[in-house]
Each structure stands twice: as structure tokens, then as C-alpha cells.
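Dropping a structure here in C-alpha cells format, bear with me for questions.
With one protein chain withheld, the remaining protein chains of the complex are depicted in position.
This part shows chain A:
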Amino acid sequence: MIAVAAKKRLGAFDLDAAFEAPPGVTALFGKSGSGKTSLINAVAGLMRPDAGRIEIDGAVLFDSSARIDVPVHRRRVGYVFQDARLFPHMNVAKNLAYGGRHDRDRVIDLLGLDGLLDRRPAALSGGERQRVAIGRALMSDPRILLMDEPLSALDAERKSEILPWLERLRDEAGLPILYVSHAASEVARLATTVVVMEAGGVKRAGAVAEVLSDPAAVGMIGAQEAGAVVRARIAGLDRIDGLTELALAGGRIVLPGRLGGIGTHLRLRISAQDVILSRDKPQGLSALNILSAKVTAIDEGPEGVAVGLLCGADRLLARVTRRSARALRLEPGQQVWAIVKASAVAPDDVSGAT
């Protein structure tokens, strides 16, 4: 359980944010300049709020009214910075051991660091550096892991190399993680809870499936980035056509590629702009993925209309133009058909489930 409340005046910028989050990965999501890093720095003790209270799993790290301000080095926060910040004069083994040797062998194994131990940071790739930084933070036996856009300095290839490590971490380390990001796909893949930040304040906070599928949140997340997260099980494989059939709560969809073995559970992000709506069951369409759904909410924004859908127990999100919304005469409670463009689901949007 994480409870953070912090107020701070930083020049013309006012940080005034509060949220609570259950165990798991909590994503601080928002555009750059929305105060995400300031908030995470307050948790680490690198920025001192004017007022507020910060509590992690029962340990009070900061409380302005009780005059508690635990110094940085006694907070036991594992901070993974955007730029890794490895010590250039130490090799990987010494960097790792700097904060302690907690669970050393397992951390080295978990992050695949065995072959890197003798190397200097200058001889590592960006992805390797981030993995070492994560290992170093974990070995200091932290009570929480703070990650400030740990992937933003990496190219797409390195990102997809490191994302599975982060998923293993989430699933195996059992450590609360506060994860700063401005990429919805990362949030959808990793987070349990999302805290959407805007102009120094918390706009919205809640479970990831709930927030990301809420039409009213599309404006905060960005029309291009918006999309729901659903859980799916691999129900079948078509080896000849190279397709994977996924069972969702409200039907089946087929995606290109081999995504795992039969019975494997996956987390799948379906981008709102890849969902097409129809009043009648479509016939003779190349897309194979047609799901029956009920409209739950409609939100008109400056960039179009976001439509919340209930598809079995899964929440989906679709984005249509204002004109389409009028033509379809969309209203809550209405039955529609949702067509998911199969080829549109990027490999990065599919991941192991929790």
C-alpha cells in the first residue's frame, strides 16, 4: 500500500498531488512537465515537499505535520533513473554491490547479468545499463522500487528487450513499484494501477483496466495513445497461416504471429483507434475479429468521440468521428458490433498476464 500526498511550489509550477495505490505496479502517467518526476523525487527524498505525507507499506518517510523527513539514504528506496546513473569508476559487480548484496544470485539471474559482471559501464549498451541499474536498486533491499521512465532513453529494440525483464520483476519480486511513464503501451503492459497526472495534479487514479477503458480518460491519455487492456487466453494456433486465436471474455479474436502455447494467459492492449463499430453484424469483411458489445459510455472530446464498450466482462474502448457517432445513433445500453483490426495489435502490446 502506497499513500503519497505532496505539495510543492517550484517557480511558476505548482505540484499538488495525492494518490493511494494497492500493491503491484503503479504507473504515474502524464505528459512531460506534468510533475511525475517531481512526485517520484519526493518519495525518494531528493525533493522536499512544502507539505504532505508519504507512506510506503506502513513506513512513514515524510510527514510535514509530524515533522518527519527521513533522509534519502535511510529511506530504502531503489531508484532506477532514466539515465541509469551507474558509477563510471566501478565495474558492474561493484556497481551492483554498492547498496548491498540482498538476494544477489537471484537478482543476477532474474536480470541476466551474469556475463556483464567484469565490465565497466562505458562498455555496456543502453539496455544493459538499465538492467544493471535495476539490479543495483534491487540488491539494496528496497521497500519500494522507483522507476523514472527507465525505457525512454532506449530505442524500440532495446525496449522490447528489457520489457520482459520488468514483467518478471513485477511477477516474481513482489515489490511495490512506482513507474513513471508517458507511454500508454508501457503502462498498459506493466501497471496494476494508473495515476494520470496533469499540470502538477492527479487527474485520475484507478485500476489500469478501468482507467484505460474509460472514454472520459481519453482526453488525458491522448487520442492516439488511448486503448483498453484486456486479459486473454490462447485458445488455438493456426500453424499454416501463422495465427493465434485468443479467447476473451466476450468472444474470440485472431491475431497474426505465434504468441505462446495453448492455455497461456496474456495481457492485450487494444488501441481505441483500431476498433470499428457497426450497428449490424458485418458480412464479407476481411477482419476476422467481430465481437458483440454493449455501449456503456460515450464521451465527446475535441478530437472525436470515445465509446466505452462492455464485451462479456471485458471493457473495450473505441474511437469514432462525430459524424459516425451521429450516423450510428450511439447511446449507452445499445448493442453494437466491435471489429478489431487484427494486424493493428503491435507485438509490444501483448505481454504475460498477472
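One rule holds in what follows: a residue touches a chain if its C-beta (ideal position, glycine included) is under 8 Å from a C-beta of that chain, and two chains touch if they have at least 3 such contacts; residues count from 1.
Here, contacts and distances are computed from a predicted model.
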item: Choices "Polyamine transporter", "NADH-quinone oxidoreductase subunit G", "Molybdenum transport system permease" or "Monovalent cation/H+ antiporter subunit D family protein" - which one is the UniProt name of the chain not shown; value: "Molybdenum transport system permease"
item: Which residue of A:Ala6, A:Ala27, A:Ala44 or A:Ile134 touches the chain not shown here; value: A:Ala44
item: Option from A:Val92, A:Ala137 or A:Leu309 whose C-beta touches the chain left out; value: A:Ala137
item: Of A:Met1, A:Ala51 or A:Val72, the one touching the omitted chain in the full complex; value: A:Val72
item: Residue in contact with the excluded chain [from A:Gly99, A:Gly126 or A:Gly251]; value: A:Gly99
item: Interface with the unshown chain - residue positions in chain A; value: 44-46, 72-79, 81, 83, 85-89, 98-100, 120-122, 136-137, 140
